[in-house]
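All protein chains but one are shown in place.
Up next is chain A:
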Amino acid sequence: MRIAIVGDGKVGSALTEQLAKEGHDIVVIDSNKAVLRDAVEALDVMVVHGNGATLKVQELADVEHSDLLIAATSADEINLLCCIIARKLGCPHTIARVRNPEYAHQLYFLKDELGLSMMVNPELAAASEIFRLLQFPSFLQRDSFAKGRVEIVEIEVRGESKLTGKKLAELYKTARVKVLVCAVERGDNVLIPDGNFKLHKHDKLYVTASSKDLAKLIHNLGLERRKIRNVMIVGGGNIAYYLAEDLIASGVNVKMIEIDPERCLLLAEALPRATIIEADGSERGVLDSEGIGDTDAVVTLTNIDEENLIISMYADFAGVSKVITKINRTEYHEVFRDRGIECVVSPKELCSHEIVRYVRAMHNTTEDSIITLHRIVGGRMEALEFKANESTWHLGTTLTKLRLKNDILIACISRQGEIIIPSGADSIQLGDTVIVVTTAEKIVHDLNDIFDEQEDRFRFKEGHE
């Protein structure tokens, strides 16, 4: 597929890398020559220099023959203009990044008027992600599937926990709800475990469970943590604003520390029920005097990654049980993972996942397209949700008889609202929603991609004889 990406910033470059890797023909448009030079030397893409919102540049980039245009510059208005021009040129799909909260509320209205296929707001996506994490503080990460009925949650085996040293089969017994551990992260390795797998301290488990069982699961495994009632947010940007809105609506006390006095006034006006503190949140004295040790959760949302990391580490040190860190540059992820920074949210990644999901669904000609896509284990594995239809192979075959490719796991099947954590006797039926977990190198576009190909060739031959 031919894709034009306007704006090679944070989101743009994350998208370019991912989409080029998936085999699409990418044309990157940017007005900064240095950025383009880096892009063309690092990735197999074409670049066009110029203002992406002009007809001339879009013609140069051959947008009229492209299948999709993604506008990810820093200015909303330019993004919208890019999309309008692309539509006029005949590009069938357009995606715009729109982040201004004033526009955000008229998202849907604009969407129809401008013929946009999709709008993404990295800040809003990050805020809702953080909000979901704060709902269940025991989980380091939550990804939901099947319209929110199924989740894959990340649990850390802590030293004092009763999970340490247990085999997985025992875990399933103590859990007393149906769950499936689909991946374990141990040190630098990612393992797909079986029943005999023995849990160690500091292992991170990725568990598939029905959403309504989550509370029970936490209780039975003894993972309960105090429900979050007080949240301290450091940094008062857009994410902080969206997050505070959500938190206040659910009855949580919000304390926000922001350095810029004018921004503080704005926030105080927009969020009357939040406590706004005008101070430098990176100062230890400020954090201490605002009672960082007594809050249930700290969310660091300043614009500087390094500040976020330091504040988060300090919060961990001060004994805050839930710390969420916003990081823009994720390339050093493994370095700080074990240093008190366990819960990381990256707006650009969330945003690019959302778009990649759309692109994969678009790329798919058959009906059983990807419904959701989530990256887990720091981007090293993918969890995908598909709908099984007439074209799906092996419908009704029990899972013991199915041959799947290596490193692919069927984590969950959702059948008419009923959640099945699959065992060998289950099978995929027509209309099921199937959640598949796979390593990120394997690119799965279609539910049929999970079956072992050798068998497919065999089937094909059989059909002809």
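Assorted remarks:
Rule of thumb we're sticking to: a contact is a pair of C-beta atoms (placed from the backbone, for glycine too) under 8 Å apart; a residue touches a chain by one contact, two chains touch by 3 or more; residues count from 1.
Please note the rule applied: contacts and distances are computed from a predicted model.
Protein name for the hidden chain, per its UniProt entry and selected from "Putative Se/S carrier protein-like domain-containing protein", "TrkH family potassium uptake protein", "Phosphate ABC transporter ATP-binding protein" or "Stage V sporulation protein AC": "TrkH family potassium uptake protein". When you scan A:Ala20, A:Ala53, A:Met118 or A:Val359 for touch with the missing chain, the hit is A:Ala20.
Remark: the omitted chain is touched by one listed residue; of A:Val45, A:Ile259, A:Ile277 or A:Val436 this is A:Val45. Contacts to the hidden chain, counted on chain A, fall at residues 2, 20-21, 25-27, 33, 39-46.
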